[in-house]
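Okay, structure first, notes after.
Missing here is one protein chain; the remaining ones are kept as they sit in the complex.
Chain naming follows the written order as A, B and C, and within any one chain the residues start at number 1.
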Amino acid sequence: MWSELRALRDGIDLGTPPRDGEPVTLSVDGIPVTVAAGSSVLLAAGIAGCTVPKLCASDTLEAFGSCRVCLVEIEGRRGYPASCTTPVDEGMQVRTTSDMLAKLRRGVIELYLSDFPEGDIDGGWSQLNTTLDQVGVHRLADDHPYRSGANHQGGVLDMSNPYFVFDQAKCIVCSRCVRACEEIQGTFALTIDGRGFGSTVVAGQNESFLESDCVSCGACVQACPSDALIEKSLFPGGYERADSSQA
Amino acid sequence: MPIPVKPDQSTITTCAYCGVGCGFKAETSGGQIVRMTPWKEGKANHGHSCVKGRFAFDYYRHPDRVRSPMIRVSIEDPWREVSWDEAFAHAAGELKRIQETYGSGSVGAVSSSRCTNEEIYLMQKFARVGLRNNNIDNCSRICHSPTQFGLSATLGAGAASQHFDSILRSDVILVVGANPTEGHPVFGSMMKRSVRRGANLLVIDPRRTETVDSPHCRASVHLALRPGTNVLVLDSIAHVVVTERLYDEAFVRARCDWDDFELWMSQVGDARYSPDVVGPEAGLEPDDIRELARRYAAGPNSTIYYGLGVTEHSQGSTGVMCLGNLAMACGMIGREGVGVNPLRGQGNVQGGSCLGSWPHMFTGYRFVTDAATRAVFENEWKIDLDGEPGLRLPNMFDAAVAGSFKGLYIQGEDPVQSDPNRHHVEAALRNMECVIVQDLYETETTKFAHVLLPGSSSLEKNGTFTNAERRVSMVRKIVEPVAGLEDWEITVGMINAMGYELKYDHPSEVLDEIARTSPAYSGMSFELIERVGSVQWPCNTAAPEGTEVLHTVTFPRGKGSFMLTEYVPTKERVDDRFPLLLTTGRILSQYNAGTQTRRTANNAWYDDDVLDISADDAAQRGLRNGDRVRVASRYGETELSITVSGRVHPGVVYTTFHFAHTMVNAVTSDLNDWATNCPEYKVTAVEVTKVTKVGKVTKVTS
Amino acid sequence: MTVIDPARLVEMANQIGDFFAPYPEQRRIEGVRNHLRNYWDPRMRSDLLAYVANGNEGELASHVLAATRLLQTEADERSAYAGPPRVEH
Partner (left out) sequence: MTARVFVPCDALSVALGADEVAERLVAETAARSLDVTVVRNGSRGLFWLEPMIEVDVGGMRHAYGPVEADDIPSLIDAGLLDAGAHRTNLGPTDQIPELERQTRLTFARVGVIDPRSLDDYLAHGGFDGLRRALAMSPSDVVDEVEASGLRGRGGAAFPTGIKWRTVLGAPASPKYVVANADEGDSGTFADRMVMEGDPFCLIEAMAIAAHAVGATHGVIYCRSEYPHSIATLEHCIGVARQYGWLGTSIAGSVLDFDIEVRVGAGAYICGEETSMLESIEGKRGMVRPKPPLPALEGLYGKPTVVNNIITLASVPWILAHGGAAYSGHGVGRSAGTLPVQLAGNIRRGGLVEVPFGITVRELIEDFGGGTASGRPARAVQIGGPLGAYFHNDQLDTVLDYEAIAAAGGLLGHGGVVVFDDTVDMAVQARFAMEFCAVESCGKCTPCRVGSTRGVELIDKIVLGEQRSANIAQLEDLCEVLEHGSLCALGGLTPYPVRSALQHFPEDFGQRNQQDEHDAQENI
């Protein structure tokens, strides 16, 4: 019960919460690894030293399975399951890299990039930057068919909280903030409003963060992988939105 | 380009705000703190944080900081900046002069729970070797002194029996007089997590707080008792446990003094504590009392968390004993998921209690009247020690008003704002000849000071804090102290100036001294804490890396002792003139006297104390939301704005005490706990009347 | 001059007495005595004793008064079965 809290390590994100359970041995890219039953394949891969890119997964939050970049192949199973939501099984054989996986991950990342401000990528040090490095895609080509599509680059820029901003242009709708507010803080101040492409993170009943029930605990900021929620203190000259986008 | 600044350095430290003691990474760029992020390996917070620790750190570079030692002869004089040496020499000279004139016991010291264990220890050492008396107290006097008293009496250790994570193993959580989601937010989140996983939440609190009802976390029983009836209601719960035979006889027989248990049963089993009798007096449904008692006793693992709503009463210590009794009777102590746990307010208030900063005790809760304990310190310090208890802080003020107490060295406290019956405190300070205040800013109290020593914030020094779960964690220097000295160095300077020579090169040497002299800390060292992250005392050869759960085999006092907890109503009563009961508390975004948080952007959420009043009481007085009102008690009055709130019952009003200008403690009573003199902040009879013009706050006679 | 206003000392002593009142007689008296011995500055104790001796016995509850007498007669330490924590011998 306490591994999920006590086995967390600074500077390491295992992707899904560590578990207490009987040891289960599997192989990831041929490397044998033993983890507690109930652990995810993503966590096992991390312990085996195999880096699986991820965006919506964090070891402080329950697996969610929305970003679809942690896909893997598992011997004997159809398709490309998300490693974060797939629990380990004894004897399981996992592959974290293949041409198809690389292609799918690139394809998903291109979808993200098609609605992300281009100017916020170079020089950034967010988890999104790390994932882009791992997948090996950093921008859409100038003639990419996804360019000039619908986007959220003119979305809400909420500066109401004295300590952090919410910039919807950089929001990848991974729900980590929403989940952190629920699972870690327990305030339930954030939610996803709308459906599909129109899904957006909102505070309270579509209020500003300051007016909402948000208690500014910072869990959402801590959880955000793309700097859509970020401390104002990191912008000495004040926060400004990027003026260029890929969209 | 909106690329965020990337910090160039990151240092792990411990938050100094509340008693949760969260681990943080202080990230700096070019020597300035640019961000505080919660440390995933922090054992109290596991990577979580609240608005204060996470964001409200700018106070350290606020222009109001005191940047140089200053002295003045009279409090009417302007301050004069001086060197550290001159300040020490002046302060010590004054204290010595006063002692020569008025006697050894005419001066004293107060330590701060904002300071490190090492600094608190040095303050009591200052009193004992510098002043050569036991006139040393600490701020838990006004918050959790009854905890130390009441839990020591029943269980034998005046501290939380559990670690925070233990609550995830609880089936039933009883919260008494505490509002963790506001006061101890990171623990509050853990509590909510446990409730979301199925734990049953029971709350005893006059107000319908966030803890009682919030999304996906609702108390199954809420006893909204009338302020001041804690002991009555807790005895009634015990009555149900006894009369319905819900107690754990095997546990009591094995672990507790059976004779005292029988004595206790005959007391609380009496019909005067039956829910049918108690309910009407406490404003409760009798069946709700029964339901709460049955659920608590049913467990299987029931735990108690309580706060100042238990302690800050004229029967505060008795209330704590009630909780100790209840846990022992139901066998809810000594394993994971159970226990009795005070939610302590300040970052190091547990340290304030542990480190001998008491007029009657040395470190580890050992009496000064005990010759063997004295010998340990006499041997360590090479000096004869006073074997009689000294004055407690309220008694120091009493004595000052009476004219027999003339000098006080205050480390990081603002008693004028924090302590009850402000007029009495002001009169006491005005009567003193030398008030030395060591603080970050000028405060209400520094108005009465003769020497002002620039304190260092917890971001500016090295040392350790002990949180509300007995966890000793490292505080590390992130930036240099504004005036060059860390607080412990200032106190060392004062001790030396008093004529007792000592020298430490590093606070770790102070902790080593604590370990040498204090059994519960005997295994503690900076090296150990560095290695394992943090350590819960007791830490000794039997528990080389500390102890998570207390009382697993025996109680420190041997057999657990059931104390008799007769209900004695407070003398503070409502009448026609003062028909409402005022109770006080705190809010998430502000911290205690607000000294730090008021100097941050946290004011965006809460920039003034407001008075919560029920719709009934507001209507009777012709009041509407936002109206300014005069709040008057038998002790004084002040002005506040009101919020008409469903959180308080008719007959009860509530406010926070975070802002200096609202002077809430001009209204609160000077009644206090029978055992520890902890003030009865939680019950004051008041009347609320509308004021038409926003005027200057006026004072009345007390 | 007293260290603290005697009326305040009497109030405090009686408040302590209220707590120990439900105990059997001997424990009731010793409880108060031990508390005063372990927690009060000696000047407060002597001021109280002096005040009481000065014809004000009636202001103290009878068992509190009895406890102050114990304070006078017993100079040695006693185990405080009701006053936590124990004073070890």
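Operating definition for what follows: a contact is a pair of C-beta atoms (placed from the backbone, for glycine too) under 8 Å apart; a residue touches a chain by one contact, two chains touch by 3 or more.
Since the structure is predicted, the reported quantities are computational estimates derived from the model, not experimental observations.
Taking every chain of the complex into account, the omitted one touches A.
One of A:Val173, A:Ala189 or A:Val215 touches the chain omitted from the figure, and that residue is A:Val173.
Among A:Tyr112, A:Phe166 or A:Phe209, only A:Tyr112 touches the chain left out of the display. When the full complex is taken into account, the listed residue touching the unshown chain is A:Cys67, out of A:Cys67, A:Ala189 or A:Leu234.
Within the whole complex, the absent chain has one touching residue among A:Thr96, A:Thr191 or A:Ser212, and that is A:Thr191. Listed by residue number, the positions of chain A touching the unshown chain are 63-68, 71, 79-80, 82, 84-87, 100, 103-104, 107-108, 111-112, 114-115, 143-146, 149-150, 172-173, 175, 191-192, 194-199.
Following the convention adopted for this analysis, only the chains that are shown with their structure count from here on.
Seen from the C-alpha centroid of chain C, the farthest chain centroid is that of A.
Chain centres here are Cα means. That of chain B falls 27 Å from that of chain C.
Inter-chain centre distance (chain A to chain B, centres taken as mean C-alpha positions): 40 Å. Chain centres here are Cα averages; for chain A and chain C they lie 66 Å apart.
In chain A, no residue touches two or more other chains. Touching two or more other chains at once is no residue of chain B. Taken in their complex, chain A has these residues touching chain B: 1-2, 5-6, 8-10, 60, 119-120, 122-125, 161-164, 182-188, 210, 215-219, 222, 227, 230-231, 233-236, 239-242. The touching residues of chain B, counted against chain C in their complex, run 105, 134-135, 149-150, 152-154, 156, 158, 263, 267, 314-315, 317-318, 359-360, 365, 367, 369-370, 372, 388-391, 395, 398-399, 401-405, 556-557, 561, 563-564, 566, 568, 674-675, 677.
Those residues of chain C that touch chain B in the shared complex are 1-5, 8, 12, 15-16, 18-19, 21-23, 35, 37-44, 77, 81-88.
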